[in-house]
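I'd like to ask you about the structure that follows.
The other protein chains are all here in position, but one chain of the complex has been omitted.
Each chain gets a letter, A, B and C, in the order it is written, and its residues are counted from 1.
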Amino acid sequence: MLLQLLLHLLIVLLFPPLLLGVITRTKALFAGRKGPPLLQPYYDLHRLWQKGFVISRTTTWVFRAGPIVGLTVPLLAALLIPFGAIPAPFSFNGDLILFVYLFALARFFTASSALDTGSSFEGMGAAREVTFACLVEPTLLFALIVLVRLSGGFSLNQLLGKHLVTSWQSAGASLLLLVIALFVVLLVENCRIPFDDPNTHLELTMIHEVMVLDHSGPAFAMILYGASLKLLVLGALLVRLLLPWDSGNPGVDALIFMAGMLGIAVTIGVIESVMARLQLVRIPQLLIGTTMISIFALVLVLR
Amino acid sequence: MIELSNLILLLVVLINFYTLGTSRLVACIRAVAIQGGLLALLPLVAHGLSLHTLILAFWALLIKAILIPTLLTRTIREVRIHREIEPLVGFVPTLALGALVTSGAFIFANYLPLIAEHRGSLFIPTALATFFSGFLLLMTRRKAITQVVGYLILENGIFIFGILLSEAMPLMVEAGVLLDMLVGIFVMGIVINQISREFSTMNTGRLSALKE
Amino acid sequence: MIFFLSGIAIMAISGLPGLLMSSRDRRGQATAEILALLGTITTLIGLLSSTTLAGETVLRAGWSIPGGELLIRIDAISLIFLFPFLLVFAMSVLFGKDYWPQAQHPENSRKLRLFHGLIAAGMTLVFTAQNGILFLFAWEVMALASFFLITTEDDRQEARRAGFIYLVATHTGTLALFALFALLDLSCGSFSLPAAGTLPASAVTTAIFLLALFGFGLKAGIMPLHIWLPGAHAAAPSHISALLSGIMIKTGIYGLVRITSLFATIPLWWGWVLIILGVITGIFGVAYALAQHDLKRLLAYHSVENIGIITLGLGLALLGRSAGLPELAMLGLAGALLHVVNHALFKSLLFLSAGAVIHTTGTREIDQMGGLIRSHPWTAALFLGGAVAICGLPPFNGFISEWFIYQGSFRALVDQRLTLSLAILVAPVLALIGGLALACFVKVFGIVFLGAPRTPAAAAGHDATWLMRTAMLVLLAACLSIGLLPWLFAPLLEAATLAWAPLSGSGAITASMTSLVWIGILGTTLILFSGLLSWWLHRRSQQADTEQSTWGCGYLWPTNRMQYTASSFAAPLVKLFRFGLWSQEHGGKTYGLFPSRSSFTSHTPDSILDRLLLPLLHVLAIAATWLRTWLQNGVTSLYLLYVVLTLFALLLLSGR
Partner (left out) sequence: MLLFLVLFPLLLGALAFMLPSERWRCWLLPLAGTLHLGGVTSIACHPLPVGDLWLGLDPLSLLVLLVTSILYFACSIYAVSYLQLRSDRGTRTIVACLLIFLSAMTLATAARHLGLLWMAVEATTIASAPLIYYNRNRLSIEATWKYLLICSVGIALALLGMLFLAYAALLGGVEVTLQFDHLLAESSFLSTAWLRAGFVFLLVGFGTKMGLAPLHSWKPDAYGEAPGMIGALLAGGLTSVSFLAILRALQIMNAAGLGDLARQQLLALGVLSLLIAAIFMVRQNDVKRMLAYSSVEHMGILAIGIGIGGIATFGALLHLVNNALTKGCMFLSVGNIHRAFASKKITDIHGAMRRLPISGTIFLAGFFAVTGSPPFGPFISEFTILRGIFAGGHFWLAGAFLLLLAIVFIGMGSTVLGMVQGTPDESTDTAFKDTFLLVAPPLLLLLLVLLLGLYLPPPLRHLLEEAVVMLEVK
């Protein structure tokens, strides 16, 4: 038990930036470059941590609350979600709702923090962020609902528990649809191509990046770390769905999970390399389509 | 006796037609006065001589045949109007309607459940016919004074009916009813005076400013 | 009980002494406020001293009115509504002292305070009266008092219009309630409400339910019956809006809860009707809110949205009752009831803080504000708390009640009957509503308080006085305490659900106690950890360079008016909902190389009221006017003809 808890915490604290490194490296390889070292995100975080601040004179404490909540929330959320076969440290009936709503809280503060700068670019980013979130949240919830129906339980541990192996046999089609939907959610929530581009600096087309444009130093480090945590947490959902097996050995479980996460990171890197960003007006359509997929998945299990 | 009363009643009906057909106000009023006089005879004819019938006949004569016509004549003299020129519904259609109403009343009365003595008499049909003729006059004329005449004829119809039932109406009440009518028409006369002063006409057609 | 009754009496008369004093006399105001607070405290003492959770307090006395009986019963359902009411009322009185001082409003201040007290007395009675006629009395006292409160500034056309629409709506609702209680009398033989779950199904039960839905729905503001709500809340003084939005519309919910508790059996479709109405109300309520840029109208539409959420909970509870799933019933109802409490707290907080802002800026237009956090630090922080709470985000109270409703919907989901498991629809709808509400409150908070001031009026101004702040702080503290210590409130909820439906041996609320404790712990952790981080970041930023302007992406001459506006912020979402909102846009087109000045405005009128109801009424009024010029044309002959025709018609009828 204690070992599982320890492993869980270690993964939460240390593993996430590696995912960013893997993505970057994959994209570099696709582009025919060597790319930065895999551990580059750790160096970046360290460097930012040391740097000083520049804060716009328009801003107030709300501006700084954004990164803080943006970091706290994924940390807490990570404690609610099982990593593969390693169960979540905190688990209770209905924790999935808290899980979803914590991210909403983070969004509230990130967007407010963007508006605090008074820049219309950041306002634009905030507007897009909250708009797309409205379309993504129901999808995530539909996915969780399907799992509730399949597992009969009300906590994330049960949702992503042992029933998955049998569920793949009884409701494989539905779960497959879920995987697709959740992957889209993962891409949107983590500001990945084709929905958003974490590297671009064309302000008019960006969503998430433009919101954090004015942050610097430790605050920006928090944002980066928070973003990677978010990738881990949402990815964990997907990994467990795809790799529902339980080895019995916590160490092996952890390894399976991390391998799965790295696989997802590579997939993201591949997608970012082979796809272009979508036109902004297309995004809502695609998101609604994804919601339809998840609804269909639900219909399949309710039938 | 029935024959005599029937004769009087027929005259009453004829007077109804006359008032419906004439445009001369003075003639109208005279006709009503005559009708009142005829009605005053009816209690005597129907119930024979008694104190009750005598007093009733006297009252009716006084009020219906003398006082009210005098009052009305004075009024038209004051307001200087002599003819009903443009009735709301023309004289011929009114007459036709009057004929319809009267014949309707006579036919309808045949179907009414009546006590044996009243079967052959014309009291009830005439009462109804007179009543509705009065109503017709009220509805089709513009001049206030003609409308008063209509009201009078209407009351005459009721009076005819009342004669059948004079035991039901104690003399006091009968007298009161007639008095009420007299005062009512007196007040109407005053109002007509006021109307002609305000509007310099007695046309109630003008009296349609109050709507909705 | 004697405390309770005298509390009501004191509140009712609190405004009377002021009427006898001159219109500029401050003592009248002080007397009214002291009496109102005294009445609140007395009522509270009465509640606490005479009531236990399990039992109920009853007062019963004869009344000479036919069918009337002075029957007052306080059970757990009443308590759930009464506690937040007393708190919100007391806070609105405190807030009103500085917000609407007698000296500044000699014209209407006495009227305001008179009806402020009366509405409080009326509402207290509404929540406890168990006799139909007494209930209608209290109901109408409340309705009329609120009408006068809405038209406090009756010299303004807008307030008169809103007041009239409200009056018509509430009276129509009251007429429906007349029918409702008459039917109840018919089916159980008395105006005094029968015990919960004892009213047998009969021919009129459906009619009773539909009448309740209409009559109480009008008060609560369930779409499409919400027509009066946005205008009325916008027109009333803010501390009154807080009371109206926080508590008064909940009387409609109370009525629905109370009436549905009476029936022995409940058809499945009742629950579904409520759920569908809840979905419409919730989604369109928040969509309309998004499209507003009048601060108070926006908050009012959010009330509609929250009523939708409450209706969803109630619908689930009804489903649970009819399907025999006690857990579903209890969780749904607990969610609905707790959301009633929560909405009362955070919505009044929001209205009060909006009032504080409007008070100093003199406008309700969001796009005229900006950067107010500098001049109004307290108000901004308090508003932020309310905004987070209303979005249903942890660690505030809104989350707890929505959590209950989610839990309920999951119970429906795992049932094998399709008619039941489809109720899971509630969950994604709640998520969507939550997402939209978040967008909306980010917009409000961001545009009003953050950034730079858009007008000189917004730059000037001062923060709320300490009394106003105290009122808001108390409400925020209440919000936070429910969010962090939710398990403390579970016993009351459990008692209320048991009072609603005496379900045998189901402790769904007690069973969720563990979860509630966990939520509390995680919430506390969240706050503590964020606090720690902020403290650290604050220390790190001491030496930061704070003289730079915001990075303008290379543009050198940004002005304050170039900031993102509320309308543009909401535009993407409003466009998504254009099929229901039909926003109107004016101007905004430019032509040629050197275009002349141009302006752009957009506004979103209420579709039901402005596009359907008012035009319809207008046409009907014209038809009536036309008809009567013809019926009553002033010609006496025609009138006499009516007499004859009536005579003949009745003779015919009689001869048949």
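In this section, a residue touches a chain if its C-beta (ideal position, glycine included) is under 8 Å from a C-beta of that chain, and two chains touch if they have at least 3 such contacts.
Computed from a prediction, not measured in an experiment: that's the story for all the values here.
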Touched by the hidden chain, restricted to displayed chains: B, C
Write down which of C:Arg73, C:His171, C:Arg374 or C:Arg540 is the residue touching the left-out chain. C:His171
Which of C:Met1, C:Ala182, C:Ile280 or C:Val517 touches the missing chain? It is C:Ala182
Need a quick check: the contact residues on subunit C for the chain that isn't drawn. 63-67, 133, 136-137, 139-141, 144, 151, 154-155, 157, 160, 163-164, 167-168, 171-172, 174-176, 178-179, 182-183, 185-186, 207, 617, 620-621, 624-625, 627-628, 631-632, 636, 638-640, 642-643, 645-647, 650-651, 653-655
By the contact criterion defined above, which parts of subunit B meet the unshown chain? Give residue numbers in ascending order. 112-115, 131, 135, 138, 144, 147, 151, 154-155, 157-158, 161-162, 164-165, 167-170, 173-174, 176-177, 180-181, 183-184, 187-188, 191, 194-195, 198-199, 204, 207-210, 212
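Heads up, the rule we're going with is that only the chains that are shown with their structure count from here on.
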Which label fits the chain touch graph of this model best, line, ring, star, complete or other? line
More C-beta pairs touching across which pair, A-C or B-C? A-C
Intercentroid distance (Cα basis), subunit B paired with subunit A, Å: 100
Centroid of subunit A to centroid of subunit C, CA atoms only: how many Å? 36
As a quick test, compute the distance in whole Å between the mean CA positions of subunit B and subunit C. 69
Which subunit A residues touch at least two other chains? none
Sequence positions of subunit C contacting 2 or more other chains: none
Contact footprint of subunit B on subunit C as seen in their complex: 625, 628-629, 632-637, 640-641, 644
Okay, in this complex, where on subunit A does subunit C touch? 52-62, 64-65, 67-69, 71-73, 75-76, 80, 90, 92-95, 97-98, 100-102, 104-105, 107-108, 111-112, 114-124, 126-128, 130-131, 133-135, 137-138, 140-142, 145, 148-149, 152, 154, 203, 213-214, 217-219, 222, 284, 298, 302
In the complex, the residues of subunit B that touch subunit C are 88, 135, 138-140, 147, 204-205, 207-212
